[in-house]
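Take a look at the structure below.
The other protein chains are all here in position, but one chain of the complex has been omitted.
Read from first to last, the chains carry the letters A and B; within each, the first residue is number 1.
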Amino acid sequence: MSAEQIAFKAPEIMIDRATHYCPGCHHGIAHRLVGEVLTEMGLVDDTLCVGSIGCSVFIYNYLNVDAVEAPHGRAPAVATGLKRSRKDKFVFTYQGDGDLASIGMAEIVHAANRGERISVVFVNNTVYGMTGGQMAPTTLIGQKTTTCPAGRCLDREGAPIRMSEIIGGLGGTAYCERASLDSVKNIRRAKKAIRKAFEVQQQGIGFGFVELLSGCPTNWRMDAVAANKRITEEMIPYFPLGVYKDVTAEGGCACTEHGTDSKEDK
Amino acid sequence: MARVEFRDERCKGCLLCTTVCPKEIICQSARFNKQGYKVAEVKEDDMDKCTGCASCALICPDLAITVYREKKEGK
Partner (left out) sequence: MSDNKRIFIKGNEAIARGALAAGLTCYFGYPITPQNDIPEFLSAELPAVGGEFVQAESEVASANMLLGAAAGGARAMTTSSSPGISLMQEAISYMAGSDLPAVIVNISRGGPGLGDIGSSQGDYFQSTRGGGHGDYRTMVLAPGTCQEGYDMMIQAFDMAFKYRNPVLVLGDAIVGQMKEPVTPWVPESISNYGVEDWCLSGAVGREKRLLKSLFLEEGALAGQNIHLQEKYTAMQAEARADVYACDDAELVVVAYGSIGRIVKSSVRKLRSEGHKVGLVRPLTLYPFPATVLEDLAKAGKRFLTIEHNCGQMVEDVRLSIRKYADSDFHGHMPGELPGSDDFVQPILARLGR
């Protein structure tokens, strides 16, 4: 009998402990993909993680890297300061949709627009998870939450915000992609997207952003399998997957194409 | 020969792995772990059908699955 080899196991960067996440929550997948990409890029020792507020505040309990906790929504500002003080390190934020697309809208937009050499992992599950399932800026029309019990109403609450479309339209963004964690194929694609969003920072060409459509079975009041189906059938049609900006494909730099000096020159 | 190994104490019984197995050999067991989750498993008789594709491990949010594959000759 020939020897066996491991085809899949948890990357070493992941701290070996059970997560506090609910069954079927996609944060675990997203954490692992980040860990795998950091490992494959050889960045584990050089990574500074900026956590945010929400269920994923405890990311630092699962990834074995230096980390700082940012106030709600402010991770891109904290990451800006951290990167400016440690230019040789890899700095990323990990934020949910309530954190990034509501209270932190100013910080994310301006960090992207400045072309900060940071990378942002944006987990969009259309709900405030940690606080008990309230309406988020990304909550779909008709989706019932604890603060829109009759379903989100376009007339009263407006339409769900599409962040990748916004970030992709900003001058300093070097890479912006929306991916999904609902299927094996999409998970593989998501990993490539994370890698691209990380690479543009390492190449010094601008701001990297990756949105991950994710499930929150607990606050969606359904089981994990149904939650994944909801992503496929309801979220993806409203939040189309794809690359919203890629300056590497355009052969340019996020900043120089807009007539400002590359920060690498300093 | 390939096989998968479930860490019972990490499994939260979400069953996402059961939806992606091309051989449909992953199912919910009758066992509960210490957290009270009914864990996923591959029945011993079905294990030889495992191709080692690792789809289950890729979709598992809890790093509960390790996948082993036979080492190919000449590598």
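Rule of thumb we're sticking to: a residue touches a chain if its C-beta (ideal position, glycine included) is under 8 Å from a C-beta of that chain, and two chains touch if they have at least 3 such contacts.
Values in this document were obtained by computation on a predicted structure and should not be read as measured data.
Undergrad: Which shown chains does the hidden chain touch?
TA: Touch partners of the hidden chain, whole complex considered, are A.
Undergrad: Among A:60, A:94, A:122 or A:244, single out the residue that touches the unshown chain.
TA: Checking the options A:60, A:94, A:122 or A:244, the one contacting the hidden chain is A:60.
Undergrad: Please identify which residue in A:17, A:84 or A:221 touches the non-displayed chain.
TA: A:84
Undergrad: Decide which residue listed in A:7, A:29 or A:48 touches the omitted chain of the complex.
TA: Of all options in A:7, A:29 or A:48, contact with the hidden chain holds for A:48.
Undergrad: If the hidden chain were put back, which residues of subunit A would touch it?
TA: Per the touch rule, subunit A residues meeting the hidden chain are 44-48, 50-51, 57, 60, 64-71, 74, 77-86, 89, 106-107, 109-110, 114, 266.
Just so it is clear, only the chains that are shown with their structure count from here on.
Undergrad: For subunit A and subunit B, what's the span in angstrom between their mean Cα positions?
TA: 27
Undergrad: Would you tell me which residues of subunit A are touching subunit B in their complex?
TA: Interface residues on the subunit A side: 1-10, 14, 18-19, 21-29, 32, 183-184, 187-188, 217, 223-225, 228.
Undergrad: Considering the complex alone, what residue numbers of subunit B touch subunit A?
TA: Contacts found on subunit B: 1-2, 9-10, 12-16, 18-20, 35, 37, 52, 54-55, 57-63, 65-71, 73.
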